[in-house]
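Complex shown without one protein chain; remaining protein chains in place.
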Amino acid sequence: MKIQVSADLTYRFPEPTQIIGLVEAAYSADQIVVSEKLTLSPKVEVMSDAGLGGERRFRTCLLGDVTITYRAEVDNGDRALVPRNARQHLWGELPQEVLPYLLPSRFCPSDQFQRFALREFGDAGDGAGRVMAIMEWIGRHVDYVPGVSTAETDAAHTFTVRAGVCRDFTHLGITLCRALSIPSRAVSAYAVDLQPPDFHAVIEVFIGNRWWLVDPTRLAPVAGLVRIADGRDAADIAFLSSDKPCNLVSQAISAEWID
Amino acid sequence: MKIQVSADLTYRFPEPTQIIGLVEAAYSADQIVVSEKLTLSPKVEVMSDAGLGGERRFRTCLLGDVTITYRAEVDNGDRALVPRNARQHLWGELPQEVLPYLLPSRFCPSDQFQRFALREFGDAGDGAGRVMAIMEWIGRHVDYVPGVSTAETDAAHTFTVRAGVCRDFTHLGITLCRALSIPSRAVSAYAVDLQPPDFHAVIEVFIGNRWWLVDPTRLAPVAGLVRIADGRDAADIAFLSSDKPCNLVSQAISAEWID
Amino acid sequence: MKIQVSADLTYRFPEPTQIIGLVEAAYSADQIVVSEKLTLSPKVEVMSDAGLGGERRFRTCLLGDVTITYRAEVDNGDRALVPRNARQHLWGELPQEVLPYLLPSRFCPSDQFQRFALREFGDAGDGAGRVMAIMEWIGRHVDYVPGVSTAETDAAHTFTVRAGVCRDFTHLGITLCRALSIPSRAVSAYAVDLQPPDFHAVIEVFIGNRWWLVDPTRLAPVAGLVRIADGRDAADIAFLSSDKPCNLVSQAISAEWID
Partner (left out) sequence: MKIQVSADLTYRFPEPTQIIGLVEAAYSADQIVVSEKLTLSPKVEVMSDAGLGGERRFRTCLLGDVTITYRAEVDNGDRALVPRNARQHLWGELPQEVLPYLLPSRFCPSDQFQRFALREFGDAGDGAGRVMAIMEWIGRHVDYVPGVSTAETDAAHTFTVRAGVCRDFTHLGITLCRALSIPSRAVSAYAVDLQPPDFHAVIEVFIGNRWWLVDPTRLAPVAGLVRIADGRDAADIAFLSSDKPCNLVSQAISAEWID
């Protein structure tokens, strides 16, 4: 399916600030970027490259008020739902590059969740069954509430507080999957039909010999996701990383089907 | 310099347990494995491969009491000390594969340390100067005390408690480097002259256009380190990861100069 | 019922150390200390007093190896079980001195648990019904496992890890009660039939206009408890508080029915 995405982000940088931007649609195997344009205003030179997963970073140094504008038309192909029979792999069967996604990360301390995960989801079949049980459990036990979490909130805190936003849902889902030895990672995306419009964070799990996108918030259809980047958790896929504090002045994101 | 390393590890696995072992000397650019032998007793088939950084994992499933034995002769070449003039890079100058080591990880929440790091080390020159200032600060403010930390201890806790072992010193050093935009990672190693003999954990920083080994505990000479693996923190380089609880029954590690 | 209790504790103090000891049976309204003897060996003068709740502290300064010996015969009267119809009070009905036990404390961050507690126990009736539902939930979801917690473990960590000892069960139970506006505190005690013999930590809840003892571990009958002290959590009722590190060399505790 073809999707038109756009982002208009204005930041204020009180002093010269190094940044890494991650807002462009990925050059990944699961989508084609038909056309696109990234603009910084005022104009400034950037260093761009694409990573192993197709994610595309731009790096530069910014000062004052800067607007980042991105427009793209993307064909995201076939975002299939996880098939019910996708099975979980033994560690020995996993491709080497998938192994890091079994491990705990900054916001996903899966090492602390083995007892809970096994007790709650141990009998939920295998692979897809467990992933679906985790998503249902999150939907039933965690409230979507803006404002209760911060940029430092990890999945253990969300598990206690039982509230958060897409980032928190994603961290908790990843954490529970990893605690059950299911490789899982975070994906930043543009999302058609997300209300209110914003960047979205979802989960990707490796079962049945490939990665599958899953949205623990159920706020947007997986079919309407345009991938930006993936990583161990939100730390890896921030839309803007900076070496000094800066402020988001305004933001407008959209993603719409093109018929 | 040539070094003879050996490890004899006996674990007890109460039920069939998937494991990843990371005890073999790395096939990395900075050392040559002259000869080696890995044995599991009782004998069991393992799946082995070497990662991008040369680290060598073996994966298998174990049950009961199992002894892992490793012997190797390694030429670790020239483990040079960080030169005083090695300078820090701008984000835009860093090789893409180095970027993840700027980010917070499970045990290194560098996102929380920017004010402290800048206030304490902001004037300590650049690159090597800052790294050395961090190492000296750790040596002056943190006590080497076995037993005060656990496998869940992160650098924020060590920063408060001011005590720990090599793992904790390493996490705190990495965290402070990253808070100053110096890429930093954890390295597991065999270490000549370490007392008591054990696996060791040290830091690697990327300044002056390459990685340099640094030991924040100052317990063993960098020249006597044989690299096993590197990663974002201890989560990535555990000697043994397992999907179920298991017990270390006995352990004997050694590393000695061969003349 | 009459109970004979005894404690023999040997500590090593490497340097002169201020201590507060809390091992004597309380002079509280719910038990009578028939006879008792506290001895420190070598002999040292102590400052003793009883607090508002009848708990009895001794304070002194110790050095070297010191053995604290306590023997007592206590009539603990009628340790009745919480009656099923004991109802929860409105805040406005509570005696003023009970109010602090509604609040979060060092190891009981009840402020983080309101959503979970309400969702899980909101329909479990009122007062005794909710307390019993919490105890059952803990019994079903948390494993009694020595060694997974430390002296710094709080209830949020136990809630995630789902394992601990009597101290952790008590902290989690208190936390969940407070999150539902049920006043709750920690009680240290001698406990008949506890295996292995040790000091015990249990919960006390204020419903139906008085405090009731409840054991979330179900390891010892409430009828066999001899109260030592109560407080907001383990920080208030430590058997030995010290201003410098010290080591427990040996410990023997017992509590037995006298017929």
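Read from first to last, the chains carry the letters A, B and C; within each, the first residue is number 1.
In this section, a contact is a pair of C-beta atoms (placed from the backbone, for glycine too) under 8 Å apart; a residue touches a chain by one contact, two chains touch by 3 or more.
Only a predicted model underlies this, so the values are computations on that prediction, with no experimental measurement involved.
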Listed residues C:Pro104, C:Gly129, C:Pro197 or C:Pro216, member touching the removed chain: C:Pro104
From B:Phe13, B:Trp137 or B:Phe159, residue that would touch the chain that is not displayed: B:Phe159
Option touching the unshown chain, where C:Asp75, C:Glu152 or C:Asp193 are the choices: C:Glu152
Residues from subunit B at the interface with the omitted partner, ascending: 112-113, 115-116, 119, 141, 143, 156-157, 159-163
For subunit C, residues in touch with the removed chain: 18-20, 47, 49, 51, 57, 59-61, 90-92, 96, 99-100, 102-106, 108-109, 111-112, 151-152, 181, 232, 235-236, 241, 243
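Criterion: only the chains that are shown with their structure count from here on.
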Same vs different contact residues, subunit A with subunit B, by half of numbers used: same
Rotation angle (°) superposing Cα atoms of subunit A on subunit C, nearest 5: 180
Centre-to-centre distance between subunit C and subunit B (centres being mean Cα positions), rounded to whole Å: 42
Inter-centroid spacing, subunit C versus subunit A (mean Cα positions, whole Å): 45
Inter-centroid spacing, subunit B versus subunit A (mean Cα positions, whole Å): 29
Set of subunit B residues in contact with two or more other chains: none
